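Here it is, the structure in full.
Rest of the complex left out; these chains stay put.
Every chain is named by a letter (A, B and C) in the order it is written, and numbering of its residues begins at 1.
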C-alpha cells in the first residue's frame, strides 16, 4: 500500500451514541486513521446527519451496513475504507461483522463480541477462513499499566499465581433508568438487544478478560450468582462469580450496576506466592507492585520511566505525570490493530511483539463466559464449565 | 461501689503475646482501668515474669486461671479484680470464660468466642444465667466511623440495603510461617488450637461481624469456598463467601492470608437504593458517603465535626485531624464494657445508648458462621444455613 | 467557509519533539482539525522526514517558517492552512508568531509566550491590530475540573478568596541532564534558548496562570527566591515565590525541577472565607470541595454528573469514571480556539460562553511574571511589582 493514513468505515455511532464517539476519538488520536464513511444509524436520515457532523460527504453516509460494504467494495484501494469499526448494540454485532469480513474488510468491534455464543463461534470460523485482522475492544487490556502487570506476571515477578480479585462497581442503574429516555440504559436492559445478561455481559466481561490477560491463565469454571435488585428488571444488574483458573488459581469477580455512588471503579488484584499486583481504573497510570516482605512500589506510567517493561512503554505517549486515560486506551487498540491492517494491505509491518490487542478468541471466550455465568446462576449457583 | 478505677485480671497475654499487649493498652488508655492480676501463661514462671514486667506483685501472678479465679474471689471488693480479660488462643477461651463467669466475674474475651459452636452456646447459657457483662472484642465494630456507618444505615441514609462487600486481605501467611518459630502463625495453623478454620475463623469472622453490625441485618445463608494455597497447610488460608442477609440483601466476603503484600486492609462497602458507604481500615478515620447522583462526601472522625452522629462522637477522643487507631478501638470496647461492669458493681451508669459493644450473641453468631462456612466448603460450595 | 475540518500548519514539533506530538494529538482528537503542512525543524531534511511520518506530501513540508507562511498564503482557502501551531523552544516563538499573524493566520502557541517581555508586548500589539484568534497553551486552565473550580470561585462558592497555594514539583533535573543528549533538558537550561528563567519560566508560569485563572484575581506583586541547586547550572532549577493578588489575597508558589522522585504533581489549593478547593494533576478528574464546617465533597469529572457547572461539562467527553487526561486538555484548547478560527473564516459560531482559552493577555502576563520573579530574586528577595 502507499504511505498514507488508514481509512475507516463505521457501523453505528450516530448522534447521541456514547461508545461510537469514543472509538472515533481513539482512532483519531495518533493521526494514523481517518474516518471516510459510515452507516451510523438504522435511521438513514440520522446516518447522513451524523456523517455530516463528522465532515463526511453525503455519498459516504450509508443507510445500512449492507449498502456500505457493497458500495465501498466498488471503490479503488486508497479511496475505499480499509477496515470497519462496529459500535452498535450487541444484537447488531454479528451481521455487520460477518458482512464486512466476507467482503474482505478487517473488523474492529466493541465488546461483547456478539449476541450469542453461536454467533461468536460463527464469526471465529469466518475470521479463521478469511485470515483478516479482527479486534474486540476489551479496553482494559490496552492500558499501559495493565500491560506492565501482564508482563510482570508472565516474567515470574509475583511467582505462581494463586488468587485473582476483580471488581467493577457501577451505580448508574441503581434506579430503573431504562424506563426513562436513556438510550444507554434501555438497550442494555432489554434481552432482545443486550442478550442473556446485562451486568455481566456489559461489565463483568471486561473483568473476565482482564483477569485472563493479566494472569495469562484461562478461566475454566465459574460459580455465579446473578441478581436483579431493581424491581421489574429482567436481566441481571449485579453479578458475583467465583472463578477457577488453569493451574490451580482461584478468583472472585464482582460486578454491579447498583453500587450506588460508584463510577467505573474497575480493579484487579492478583496474588502469587512471591508478590502481588494491583491496578485500578481510578488511578490508571499507577500499578502497585507488592513484593512479599518488602515495601509496596508505585510503578507509574511515563515514557521516561526506565523501570517499565517494553510492553508498557509501547503504549505510553507522554512522560510520567502527564496523565493519559480512556481514550488513549482505545487509541492503543486502534494503533495496534492498524499495524495488522497495514500488513494485510501489503505494507511492511512496524509492529513490535508487544503491540497485541484483544482478538477473536477473546471475543469467543467472552461469550462462553456469559453463557456459563448465566447457566450457573440459573442452576442454583453451581460450578459450571466454561466452554472453550 | 466506691469511686475508683476498675480492676482487671488477665488470662493469657504473657511475654511475646501480640493481642494481650493490645488489650492492655486499650484498657489503660482512658485511665479507667488498672491491671491487678493475671494468669499470663501456661508456664507459671513465665506468668510471674510477665506480671513483673507489668509491675504486678508476685502474689497476683497466677500459675493458672483456675487459681486466679479462686484466689481473687477470696479478696475483698475493691481489692480483687472486677472483671477478667481473656486473650488466649481459641482453644483456651471456653474454660477460663466459664470459670470466671461462674465465679461471678464479668468477662471480656478476644474473638472468635470459642473453639466450637457448642462451647459458644454453653457460654451463652452461662452468661444468660449469670446476667454478667460479657464482651467479645470484634474490634472493627468499635471504630468511630464504623459506628457512624451503622447509625447512617439504620437511619435510612442509604435506603434499603442491597449489597454488602467485605474484604480482609492479609499476606503474612503467604509462606509456611507456621514451620518457623512464629508463635502467632503456629497456633493459628493448628486445628487443635485454632479450631476448624484458620483464615475464616481469624479474620473472616471480623468481616461477618462488621457486615452485620453496619447493616443491622443478620446473615442467614452462606456459600463458601475455603482454600489452603500453601502446600502442607491443613486449615484454610483463604476464604471466599457469598452471603445472604435478611430482607433480600446479598453480599460477598473475601478474606485471605496469602494476599501477598497486603497488611490488614479490611474494608466494607455497603450499597442501598439511595446511596452507599465505604470504610477501610487503611484510612480508618474516614467514611465515604456516596449518595446516588451527588458527589461523594468524606466524613471524618473528629470530636469537633458537627455532622457526625452521636454514636460516632461517643467514640472519638480528639479533634479532626489527630488520627486515632487500633488501640483506641480496643479502648472503646473496654470503656463501653466497663460502664456495664460498674453498673454490675452497683455504680450509677453513665453509659449513653450509643456505647454498645459486641457481646455474647455476636460471639455465638461468629461460631455459627465458622461452622456454616466450613460445611459449605466441604460440601462442594453449596448454600448452607447459618444456625441461629 | 464551507463545512469542513480546519487545516493546521505547524512550526516545530519534528522527530524527537515532546510537546509538538502532544499538540498534534490534541488537535487530532476531536476530528475537527487536520494537519496539512509544517516547518517541523530548522534542519530542512528533518522537516521533510517529520512531515513524511505524518503522511504529509513533501511540498507541504517546509524548510523554514518564513517559507511556509509565504507559500501557504498563495494557496486558495480550503487548501491552505487555516491557522498555525507554534511548538518551538522559547527563543523561536516570536518570529514565527509575528510572521504568521502578519500574513493573516491565527496562531496557537506553546507557553511561555516569548523570549522576553518586550517580544510579548510586540505580539500583543500585532494581535490587537490584526484581531486574529490567538491562543497560548497554558494547559492546566483547560482541565474540566479546573474550569469547575474557577466557576465555583467566581460564583462565590468559597466566599472571599484569602490564600492560594500552588506547587509544581518535578524531579527530572535533579542531575545535570543538560550535559547528556537530552534535547528537552538542554534547551531549557540554556539562557540563549530558554530566556532568563528555566524552572519558573517553564513550570512556575503554569502555576501563576492557573492561580489567576481559578481565582479570577490578578497577581500584583511577587517576592521570589530562585535557586540553582545543581552545580554548574546557570538558570534556576527551583523557585519559591510569595504572591500578592488583587483584593487582598495572598499566595505561595513553589516550583522545582530538583524535587527528586516527583513527576508533574501540579496542585492548587484555594481558600476563601466560606470554603476551599483543591485540584491536583495527579488526580485530575477530581476536585475537592471543602465547605467550612461540613464534609469535603469529591466532585468528579463526568459528562453525566448533574452537579457540575456547564463550564466543566463543556470540556468533558466521557461519563464519570472514564478518565481523561493531558492530551484531552490540549484538545480542549484546540477545540475552543478552533471555534474562533471558524468564526474568523466566516462560519457561524457554535461556541458557548464557557469555551474560553488562554490568550495573548495570559501570555503577556506570563512574561511579566517571569521578569518580576527574576528581578525580585536578583535584588535579594524583595517585593516586586508585576508590570501590567
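We take it that a contact is a pair of C-beta atoms (placed from the backbone, for glycine too) under 8 Å apart; a residue touches a chain by one contact, two chains touch by 3 or more.
All of these numbers come straight from a predicted model, not from anything done at the bench.
Counting every copy of the one repeated chain, the full complex in this structure comes to 4, with 3 of them shown.
Convention: only the chains that are shown with their structure count from here on.
Under the stated contact rule, the graph of chain-to-chain touches is complete, every pair of chains being in contact. At the far end from chain B, in terms of centres built from Cα atoms, lies C. Rounded to whole angstrom, the centroid-to-centroid distance between chain A and chain B, based on C-alpha atoms, equals 44 Å. In terms of their C-alpha centroids, the spacing between chain B and chain C amounts to 55 Å.
In terms of their C-alpha centroids, the spacing between chain A and chain C amounts to 34 Å.
Residue positions 262 of chain A are each in touch with at least two other chains. Within the complex formed with chain B, the residues of chain C that make contact are 289, 293-300, 305-307.
The part of chain A that touches chain C in the complex is made up of residues 3-5, 18, 21-22, 24-25, 28-31, 35, 52, 54-55, 170, 172, 262-265, 281-284, 300, 302, 304, 317-328. On the chain A side of its complex with chain B, the touching residues are 158, 162-163, 165, 167, 169, 171, 174-175, 223, 225, 227, 229-230, 238, 240, 242, 250, 252, 254, 256, 258-262, 269, 271-276, 290-292, 296, 380-381, 383.
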